[in-house]
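Removed from the display is one protein chain of the complex; every other protein chain stays in position.
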Amino acid sequence: MSSPVVAEYAVARGKAKSFYDRYERKSELQHQTHFCAGCGHGTIHKMLAAAIDELGVQDRTILVGPVGCGVFTYYYFDVGNVQAAHGRAPAVATAICRSRPGSVIISYQGDGDLSAIGSAEILHAANRGENIAVLFVNNAIYSMTGGQAAPTTLLGQKSTTTPLGRNAATEGYPLHVSELLATLEAPVYIERVGLGDNKQIAQAARAIRRAVENQSRGLGFSLVEVLSPCPTIWKMSPVEAQHWVRETMEKTFPLGVFCDRTKERLAAPAMQSAPVPAPALDELPRILGVADADLPEGHAQAIAGGQIVDLQVRIAGFGGQGVLLLGEVLAEAGLDAGLEVSWLPSYGPEMRSGTSNCHVRLAREAIDSPLVSAPNVLVAMNEPSLRKFDQSVRPGGWVIYNGEEFPADCRREGVHVLALPFTELANGMGDKRAANMVMMGAVLEIAGVLPDASVAAALRHLVRNPRWVELDERAMARGRDLFQQAFAATPPRSSQIRGTVSEP
Amino acid sequence: MSEDKKQERGILKIDEEECKGCGLCMEACPPKVIAMGERLNRYGYRTAAYAGAGCTGCGICFLACPEPGAITVLRLVKPGGASAATAPEGATACASN
Partner (left out) sequence: MRKQLMKGNEAIVKSAILAGCRAFYGYPITPASEIAESAAEFMPKTGGVYVQAESEVAAINMLYGAASAGVRAMTASSGPGISLMQEGISYMAGAELPCVIADITRGGPGLGNLGSEQSDYHQVVKGGGHGSYRTLVLAPNSVQEMADLTALAFDLADRYRNPVVLMADGFIGQMMEPVGFAQTATPPQLPAWAVAGTAASRGNLITSLYIDFDAMEKHSLALEAKYKQAEQREARAEEWMTADAEIVLVGYGIVSRILKAVAAETRAAGLKVGVLRPITLYPFPRAQFARLAARARLFVDVEMSHGQMIEDVKLAIDCARPVEFLSRVGGNVPTHEDVLRFVHELARREGLAPGRPACGPEAAARQRCEEEQMAHV
């Protein structure tokens, strides 16, 4: 069998282990790639496979394939394979990288995929410094779809969609992806190489290996742009296409290293901080603030069992008047007291300027609709808010109005009104922003059922600053007093709310 | 190859079933020992063929070739007979070429 002469030779260059032996793409073509004769993709595939072999990272490698002629990477590479949507490989690779930080993640993309439809994804993946290696195959044309213009198509180059040749005036200029990305601070290594001759090919192999190596060391974002022949679409022989890379493409896309921070990254810790170790599972409820043990017990027993509660409050004012907070304190106090509650804010641009309002319901029964379209208490922090909602107040309900004079045309039969200059009153107490809590005092008097302990607990939960808690508590007490003073002489006979509160 | 003849520095193996006959290896080969063969493979491609002598084992044809396994380059490990134990796998298989 083997003679002594035979044993003297060893394989110096051969098919990489990282390739499958046979390609299951089509039953009849299992020896062959799907690439045209002389296509640069095959050459780049081989360089990548060799790098994976040499670095011993086959098991750790995840290859994200593009849409384009490179779509079938998974038929050839015996690694973990994920096929991405057109242009989205860097986004897909980003999440794989974040999910499996020890993996070697390669994003393989063509020029339509990367520089056109996926231009946002590549830019931001590079800018975040994702720990991925990108192989960018630039053949200046859309090949798979039959030769339409790409962002990388050369000026004057004919394509099926630039039949007269690319014209800068109408199609813009060839996009220099490597130069563009090299302006970012995060990438570790960006180089443009070519497949135009032996020297270029040897350099391309080195660059691809370096990108994969950087990635396997966790150094950050690397990109190798490869000027790659497409004999079929260029309508050239493979050898002519190779020459065209060297003699024509390279003039528009000069080769070279555009960014190299390898040394400083090796010296410094990786850009992306090491993941924080995951806490133990049984710690999660506490970390999320939902552990039963950490939640207050509340004062559910404080309300007599037979009392029916149905408080439907609308609170309205300008942004910054504490409308939402007033509602929150009310709802929190209701929850603490063992009631069913809901709090629904107006939101969106109203949060940032103009008016603000919220709906609050407190009830003993499950609350059907959290929307308060017909409140039995309206808290209006200003006149526009009053005018917006006053007609919706139920007969027997209440309007707490922040103003000395209640507009006469807003008065309605059967609706009780407490109109006071709450802002000035609060100002006199130390801060006009406590007006909402003075009005809260009046609401609490109307509601009648909320235990003081629940209100105090709610306030302390929502207002962290002790100075404000103290002021707010005084403000609420003042509001209660004012309400009692106003109605001590002539207590309203029956209101919607009090009318439904009956002792067992 | 007779034993008295000068030993070749390299041996080139071309897998005719995988080669698409693009000719890039011919262009790349420094000693120009690869030519387009006359035979068509079963897919109808004329495939590259090694002249049978003159390969230096430089391996550039392998890099230039776009096909994963169409070319295998063997290099002379040690003239006069390396031990079988140090000869990497694959060497024996190539010898039958």
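When the chains are written out, they are named A and B in that same order, and each has its own residue count from 1.
Just so we're on the same page, contacts are C-beta pairs under 8 Å (C-beta built on N, C-alpha and C of every residue); 3 or more make two chains touch, one makes a residue touch a chain.
Small disclaimer: the values here were computed from a predicted structure and weren't measured.
Judged over the whole assembly, touch between the missing chain and the shown ones holds for A.
Of the candidate positions A:104, A:195 or A:471, contact with the unshown chain belongs to A:104.
Only one of A:165, A:254, A:319 or A:345 touches the chain withheld from this view, namely A:345. Per the touch definition above, the residue from A:169, A:295 or A:488 contacting the chain not shown is A:295.
Only one of A:59, A:247 or A:404 touches the chain withheld from this view, namely A:59. Here one chain is not drawn; of A:197, A:310, A:383 or A:431, the residue touching it is A:310.
Contact between chain A and the absent chain runs through residues 25-26, 58-62, 64-65, 71, 74, 78-85, 88, 91-100, 102-105, 120-121, 123-124, 128, 275-279, 281-282, 284-285, 287-292, 295, 308, 310, 328, 331-332, 335, 340-345, 347-349, 365-371, 373-374, 500.
In this section, only the chains that are shown with their structure count from here on.
Spacing of chain A relative to chain B, judged by their CA centroids, is 54 angstrom.
Considering their complex, residues 1, 3, 7, 10-11, 15, 17-18, 20-24, 27-28, 30, 43, 45, 57, 59-60, 62-69, 71-84, 87-92, 94-95 of chain B touch chain A.
On the chain A side of its complex with chain B, the touching residues are 1-16, 19, 29, 31-33, 35-43, 45-47, 49, 76, 198, 201-202, 205, 231, 237-239, 242.
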